[in-house]
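One protein chain is absent from this view; the other protein chains keep their places.
For subunit A:
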Amino acid sequence: MNATILSRRSALAATAALAVAPARAQQAPTLLNVSYDPTREFYREFNAAFATTWTARGNPRPGINTSHGGSGRQARSVIDGLAADVVTLALAYDIDAIAERGLIARDWQRRLPHNSSPYISTIVFLVRRGNPKAIRDWGDLIKPGVSVITPNPKTSGGARWNYLAFWAWALRQPGGSAATAEQAVAQLFRQVPVLDTGARGSTTTFVQRGQGDVFLSWENEAHLANQEFAQAGLEIIYPSFSILAEPPVTVVDQNVERRGTRALAEAYLNHLYSEDGQRLAAKHFYRPRDAAILAANAQRFPRIDLVTIDDVFGGWATAQRTHFDDGGVFDRIYRPGR
């Protein structure tokens, strides 16, 4: 029923699964972590650290593979048959979509501490050196003459966080309501000249193509771009408040049962919560949940007032339906003759 039209994709997914998961699961256990784009560097280092710990406990050395891409696309690959043992995606909505098809228990978000999000992140601003347009807070984004770069919320998980953070800001303004917030968001998107399909594409547009005055970005992507393109001259601006982004992780029950990898998969995710895992997350600019490690990295993570999706929007399902589904607020913004 689900997802049989694009059989080429399924075939590709099946081939990929075969390539990374040979059938001899007992001798050389392998794990496939299906993740989203900006976690590439973090998981490369984390996988090696976990493999060492797991082997030191007297287990055979596991082979760990990671697949990266847009969060929604990754969720679709798992639905279409990519044999992921664990998923580590950008938003709960994408994992919910997999759970709806019965691959994951419905209560997955209660299985691990902190809403199954071992690290958190937020949305910050990246501006050009010297901050010529004097952008300090969300309100500055809709000042005349400011051009804003963000990916398309329809195709990018990160962009949905950007959009919702701005909406939350608009609600907080004196006299703020859903109507004024919608107006403000419509104004914001009038000042967006390019809508890339993902966070990495937007980084390129902002940094290398020189488009826009400010780029709304994951905190870790902003730091990465700042390091990677030091010669481009960029500055990270922390707004007065932002949104608490909780990228969740979980075990794909149906796949680990079939492949006999549940113990390994669960240990892998638990290791994200260990001191080692938390330290690595902080190193890659994900805010660790562990208070001591967060405190030790205080200069990396300025204190910032963070609002949650649950508090402002009543959870992901509602936020998605109201704002991003067909006929939602985002579509209304782009109606002709507004």
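In this section, contacts are C-beta pairs under 8 Å (C-beta built on N, C-alpha and C of every residue); 3 or more make two chains touch, one makes a residue touch a chain; residues count from 1.
Rule of thumb we're sticking to: contacts and distances are computed from a predicted model.
Per the UniProt record, the absent chain's protein name among "Ferredoxin-like protein", "Formate dehydrogenase", "Lactate utilization protein" or "Sulfate transport system permease protein CysT" is "Sulfate transport system permease protein CysT". The missing chain, though absent from the display, is touched by one residue of A:Gly201, A:Pro247 or A:Pro288; that residue is A:Gly201. Residue-wise, the contact with the chain that is not shown comes from A:Asn152, picked out of A:Asn152, A:Thr203 or A:Asn255. Annotation: of A:Pro60, A:Gly102, A:Pro193 or A:Gly260, A:Pro193 touches the absent chain (contact as defined above). Even with one chain removed from view, subunit A keeps its contact list with that chain: residues 2-8, 70, 72-73, 76, 79, 97, 152, 154-155, 193-197, 201, 208-211, 324-326, 331, 334-336.
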